[in-house]
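Removed: one protein chain of the complex. Kept in place: all other protein chains.
Here is chain A:
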Amino acid sequence: MESIKGLFDEHDVLHKLKHYLPAQASLKDFVHHNTLHAFQHLKFHEALHQASQIFGYKTYLSLAEFRNLYQEGKIREDVLDRTIKQKKGESKFPEWKEKLLQHGYNAMAASRVGHLRAQWKANYMINLDKVVHPFLYRLLSAYLDQGISIWAFPIERKGFLTSLREIEQNEIVSIFKTSRPRNLLMEGQCTIKGLLQILVGEEALFEQYLFDQQFSHPGWSGIVSVIEQQPETLLDSKTITLHDLICLELLLEIDALDNKFGRDWQPLGTQVQSLEPLFQVEPFTELEEVLIMWQEAFEWSYYDDVLKSISLPSARESDHRKRFQALFCIDDREYSLRRYIERTDPDAETFGTPGFFGVEFFFQPEHSKFYTKACPAPVTPAHLIREEARRNSRQRDPHYTKRSHLPLQGWLITQTLGFWSALKLFLNIFKPSVTPATSYSFQHMDKHSRLSIEYKGEEVDGLKVGFTVEEMARRVGNTLRSIGLVKDFASIIYVVGHGASSVNNTHYAGYDCGACCGRPGAVNARVFSYMANLPAVRERLQKDGLDIPQEVVFIGAMHDTTRDEIEFYDEEKLTSGQKDNHHINEVVFGKALSLNAKERSRRFDTVNTKKPIRKLHEEVKKRSVSLFEPRPELNHATNSLCIVGRGVLTKNVFLDRRAFMNSYDYRVDPEGKHLLSILNAAAPVCGGINLEYYFSRVDNEKLGAGTKLPHNVMGLFGVANGVDGDLRPGLPSQMVEVHDPIRLMFVVEHYPEVVLKTIKLNPATYEWFINEWVYLAVKDPGSEKIYRFVDGQFREYQPLRASLQKVGDTNSFIENYLENIPVLITD
């Protein structure tokens, strides 16, 4: 403990470091978030500017890429002109336009972080990273390993440094090459400050030194900091702190220096004259201003069309009685399926709402030792749903047995199983199928199992097993009201969660439902339907004024977004009349799924979109389980919109697969109460997805994971290139390469004054809008005018585009377009 605060406050600096380090959890909990969350308190462009100056991130596409987009017509000239004029005024317009289009800029990668530690190489001729990093990573990954190694780290639950101390006590082999760091560790005197005193000397430089050091391997430091804050991200829990990591690294650095120079070296601080402070930021450069204008022109080249399409009078709500209704996740991957369902059967109606359907709980599959969260990551549920009477059992694959890595068993296995693996490889290449290694969405919960949904007084680990009627009714009521489904119920209402299947995919969790914490949403769909079907719940709801007729039945289901398959749950509860209807609906789902597969296939180079639809669908399915396919699906790539409003708002608009869709009826919610909860969830979730794609796309090397082809799995919690690289958080290039890096635009259907009042209620949500990390536009349902949220207020927006292309059938676009399909008006 220090009594006087010096220049260096360890606690503050550690806190600051954790704030800036990547915050991605382990692979199994992969959930999208804003990569630059540390800068979210700033305006978007200011944040990008600072992040780029301090950490050397590339934050926009390059000038050449923008100019290329302009050449290809993807950035419109009228929008570009308007952007320049808005920013620079009419008088300077020609000058700046020339700068954007012609001027040559010298773009150099520069970052402030790393300058101090670069002096080791410059003045001491020693490459500390090269000496220290590989061993440091090995120790870390051995300690944190979740089950790759056969011989696990010998000490458990004692903290990283304490464990190392215990290992060091063996007196036979030392962690270090020299005695000083060993003594420092063993005598327990290694405070960060004390070690920095030896290494750096000059206290004013300590903070910068630690930033330089930790940002020389942001991946490892990031995962350590995440595990420190959320230990539950590892099933086999490990105690580690950033403090311990830094101590060890400092000791290893002293060791490397002692080993090279003996004790006789001067601390780094003596060799450094003046150094610019890390967080001091220069003003915007001209190139940055140019890039900002390009970026906005790029964004508005698309949004202008979108807002034009929204500004057209909405389709009339039909008063037909619907044959069936279906609730889907707001996920952009579900939007196209919903389109096809409504097109295949005009008497079907679909809704979008976050895919946990407002029921939050932990799920425990039968025989499992752990719970998994089935709701958005920030929520901590108080309920547990258990699976019972599972019928299908897990399959094993002897190829993953670790025995093959032991010498004698390996000797046997190579000569027997070895030949079998040649055959398996052959089969897998020529006839891919689901194997035990596949991450198969339908396996998450067994279709035939029972779930413990009703609360019967049992509590485990402080969690209620199931829900009371009161709790159920509140959740069902909230969800239905928030999407505006309060009357005109169809006789069958499907509640469709989603999941994804893939193989050889370390980022599989990112393919499942984000609202279910990176798990398939089947359980939530089933639980919600069960609740909504319970007579006691209906009764409660009726008392609150939500009258669901008795003949209405909810059916849980799950859509596999990679395979375009659907599975329904608890069908046996249907009456025979409902069953007949259900069979007709199944055909509708089937057709829509195949059409959806076809639409998706236009981006797949190995599938010919013009093939007969049945064959094509088979190929898409095969693709999802092919070992050699790095892109089983394209996930959220191209996402750019989040539409919060009634279905009629976009009924006649074709938005490719670029929109998150949250159903919402302003008439049910004049005060904006439900709107607030929708935006509270949608802004961080959709905004987070969008920004993670944005940053992984513009700087795939520093903010993304690079190409996934050389990835190596480290300890089951992360990936790195090769065996001794830094961890790679972010998205691999295969996931983002077709993504256009533009910010997400929210379009809300409501009165501007209500929306303005609503978004200001929650500062965390408001930050997203006021700092322009996402755009916000509103369609006033009264005047049908469009307003755009700028600088804290709504201003009317006049689209530049006079009219949009009208098409009868989008099929020709789907078969012939490889790029994003423009906004179309359909009949």
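Methods note: a contact is a pair of C-beta atoms (placed from the backbone, for glycine too) under 8 Å apart; a residue touches a chain by one contact, two chains touch by 3 or more; residues count from 1.
What we mean here is this: contacts and distances are computed from a predicted model.
The chain absent from the displayed complex carries the UniProt protein name "NADH-quinone oxidoreductase subunit L", chosen from "Sulfate transport system permease protein CysT", "Nitrite/sulfite reductase", "MoxR-like ATPase" or "NADH-quinone oxidoreductase subunit L".
Residue A:405 is the one among A:41, A:92, A:321 or A:405 that touches the chain not shown. Touching the chain that is not shown, out of A:24, A:50, A:83 or A:141: A:141 (per the contact rule at the top). Considering the full assembly, A:606 is the residue among A:606, A:783 or A:811 that touches the omitted chain. Here one chain is not drawn; of A:503, A:643, A:661 or A:823, the residue touching it is A:503. Only one of A:204, A:389 or A:425 touches the absent chain when the whole complex is considered: A:425. By the touch criterion stated above, the residues of chain A touching the omitted chain are 27-28, 58, 62, 107-109, 129-130, 133, 135, 138-139, 141-142, 144-154, 156, 166-167, 169-175, 216-219, 235-236, 365, 367-370, 372, 394, 397, 399-400, 404-407, 410-411, 413-419, 421-422, 424-426, 429, 436-439, 503-506, 508, 605-606, 626-630, 699-702, 706-716, 720-726, 728, 734, 737.
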